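Sharing a structure here in structure tokens format.
Only a single protein chain was left out; the remaining protein chains are all shown in position.
By written order: A, B and C. Residues from 1 in each chain.
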Amino acid sequence: MKIAFIGTGNMGAPMARNLLLAGHAVAVYNRTREKAEALAAEGARVASSPQEAARDAEVTISMLANDAAVERATSGLPSETIHMGMSTISVELARRLAAGKYISAPVLGRPDAAAARKLWIMAAGPAALLEHCRPLMEALGRGISVIGDEPWKANMVKLGANFTLASMLETLGESFALMRKAGVPIEKFLEIINSLFQSPVYANYGKIIAEEKYEPAGFAMRLGLKDVNLALAAAGAEGVAMPAASLLHDHYLAAVALGRGDRDWSALAQFLAENAGLRTVRGA
Amino acid sequence: MKIAFIGTGNMGAPMARNLLLAGHAVAVYNRTREKAEALAAEGARVASSPQEAARDAEVTISMLANDAAVERATSGLPSETIHMGMSTISVELARRLAAGKYISAPVLGRPDAAAARKLWIMAAGPAALLEHCRPLMEALGRGISVIGDEPWKANMVKLGANFTLASMLETLGESFALMRKAGVPIEKFLEIINSLFQSPVYANYGKIIAEEKYEPAGFAMRLGLKDVNLALAAAGAEGVAMPAASLLHDHYLAAVALGRGDRDWSALAQFLAENAGLRTVRGA
Amino acid sequence: MKIAFIGTGNMGAPMARNLLLAGHAVAVYNRTREKAEALAAEGARVASSPQEAARDAEVTISMLANDAAVERATSGLPSETIHMGMSTISVELARRLAAGKYISAPVLGRPDAAAARKLWIMAAGPAALLEHCRPLMEALGRGISVIGDEPWKANMVKLGANFTLASMLETLGESFALMRKAGVPIEKFLEIINSLFQSPVYANYGKIIAEEKYEPAGFAMRLGLKDVNLALAAAGAEGVAMPAASLLHDHYLAAVALGRGDRDWSALAQFLAENAGLRTVRGA
Partner (left out) sequence: MKIAFIGTGNMGAPMARNLLLAGHAVAVYNRTREKAEALAAEGARVASSPQEAARDAEVTISMLANDAAVERATSGLPSETIHMGMSTISVELARRLAAGKYISAPVLGRPDAAAARKLWIMAAGPAALLEHCRPLMEALGRGISVIGDEPWKANMVKLGANFTLASMLETLGESFALMRKAGVPIEKFLEIINSLFQSPVYANYGKIIAEEKYEPAGFAMRLGLKDVNLALAAAGAEGVAMPAASLLHDHYLAAVALGRGDRDWSALAQFLAENAGLRTVRGA
């Protein structure tokens, strides 16, 4: 298939690579052109604008940082191309994009999962478009959940999922701060958490927090703040109070204001530890 | 071994049974005597007071509802018996009990896990006492984590673990309320949560919340409130702010005030759904 | 002076009347035309559009419900007219309006204060424009605080002031719920609050909450929610966490979701009383 891939950053680059490996013809565009050019050696055509990339593409995939970037990049796309939005964007933008040939297909997984074709994809949109794009999704992930025929519902699910992750980080951060200040061996507490949840996500983040390895960021605090804000905006529009999300908003906002916006979003635990008067490894 | 088992309720009865099955001589006591007598057919000696149960016991196990019950039942125990406290009690009481021959060994698991010998035990206390009691713990659970030589640290870990569970319930409750109000199919969202966490605990509680089956309670709201309060008390004594725990306190307190104290503690999700203006299956 | 007055609702109508009484020539516009026509008997010219009202006005005053209404009404104003924005709008919109001849002059006070010329006005914008509009402000209020030369700062102050009021309502609501549930005579508690704060605002709202007279609304819940959201948006843009504002967001959102959006915003106290399991006068 002829594909345009807009946004070849940490997530987008390995995804575009997997499409190339699956035999698709991929034109890539990235605002910082070097990041796109790195894919030329693997067979990508490097375009100088999103519109040029999408010129004769059956499907245009966007994988960008936020609403503004998606709006900027996808205005003026040819009307024939199917836009498959994989970025984490607002429910409100997804509703507007649905005026065109559009499906939402946001993903769960960090860059290493993108490289290993282990993303999980939440897809929603008109059935015919979803079917058309299915081979692409299969080239990118380990599983697809079809949420329904309204694209924005996939984005709502994605925001809900990210909220559950952020909330887990808050929870681990608070309980680890308590254990550390009380002098309980952290590795013992982590052993119990792992025995209790038996979840690779808890194991992974529990280890990061126990070892205080918040840099380099797998997913940065400022993106965590952005996603919590998108969840709160969606919840506000639906009339649903989410007090734990409000708490996350307050904490991420403060941590970013304190200059930690580029650390991993699990550094929420560091913010909480410092509020307990603990000296942290890479402290304030 | 000669064992006294104080408190043969939902959790204690199957635990005492497992000790009998492992060949120990068990004297049982329960305030509501009938619950103890149910174990006589399986070989237990039914005692008329905790002290009488513990008369010639090497180890006295307490498995009771709260601090007051443990204090009442274990004052006046013979000084030779080792007290193995398995209830979820305050850190502060555990500190005081350590004046005697005492180990803390609280457990993770609901009554079905107790029956199936699948509890996970967090044990702490003097090494010699722990070793002495190890065969008993092995007869009760699928694993033992030794937290250290100060009994209260096991209680701290237990309170921390229960906090992480309660916080997960809040998180699921808020996100399910959002999905339901937005018209996102709940089973789709649950599918994503399960794909993301790959945790039996999320799967189990996610199902309960999706189906709104809050009765009969596996673990009642009012006990959830009690445990969150114990965590907050422990955190307050250590000087650790736990805002998510405060949030749980507020919500459990309100839900109990609204008359739902006997529902499963996952009915937090129901409280949150109602606050979103949703009509719930077994609503207000 | 020749004045255009856009928005003659609960607040705008008495304000326009005071300008007429002060001898100004006032053209009025309101989307629901009848509300504007009520002012014709007092000498106002009734216009059929904001632009027609502003045709030859030295100053155009807007007093509307929200950002969208202000944007709609004031796009296409003649470039000569000074726009004096008195609505409670976002900081972000105020920044954009400053591209034209614009001052912000939001007010403190409810409709009765507007009628009695007892509003307090927070004004900001270029000094020359402020001076030009000063006679109008003097005809409308009991005092003027000049915040500076950037219009949006007056809006920031207004949002901060409304936040302090909403927070007072939460505080009174929680403490009144405690007193009522504990059986402490409410009038005694109110006596203490009045003795402590010696503030007409506490006295006024304390009385409303003690008597549970939430209808008709002086200022509706849904407007309270709107203003708290504007404060949170402004704080988020500045990188300032406001946990009490987040709490207010959660509570107002829930109360509106529960169908109380049209009650007075002090009915927050009712929401809190119900969460305590209290039966309220005009309950759920």
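In the analysis below, contacts are C-beta pairs under 8 Å (C-beta built on N, C-alpha and C of every residue); 3 or more make two chains touch, one makes a residue touch a chain.
A quick note: this is a predicted structure, and the numbers were derived from the prediction, not measured.
Participant: When the whole complex is taken into account, which chains on show are touched by the absent chain?
Facilitator: By the stated touch criterion, the chain not on view contacts A, B, C.
Participant: Just one of C:I3, C:A36, C:L108 or C:A269 touches the chain that is missing; which is it?
Facilitator: Missing-chain contact among the listed residues: C:L108.
Participant: To test your reading of the contact rule: which positions on chain A touch the chain that is missing from view?
Facilitator: Touch set of chain A with respect to the missing chain: 254, 257-259, 275-277, 284.
Participant: Determine and list the chain B residues touching the chain excluded from the picture.
Facilitator: 229, 235-236, 239-243, 246-247, 249-251, 253-254, 256-257
Participant: By the contact definition given up top, give the residues of chain C that touch the hidden chain.
Facilitator: Residues of chain C in touch with the missing chain: 108, 120, 122, 143, 145-148, 153, 156-157, 160-161, 163-165, 167-168, 170-172, 174-175, 177-179, 181-185, 188-189, 191-193, 195-202, 231, 234-235, 238-245, 247, 251, 272, 275-277.
Keep this in mind: only the chains that are shown with their structure count from here on.
Participant: Need the CA-centroid distance for the pair chain B / chain C, whole Å please.
Facilitator: 51
Participant: Quick check: what residues of chain A touch more than one other chain, meaning two or more?
Facilitator: Residues 235, 239-243, 247, 251 of chain A touch two or more partner chains.
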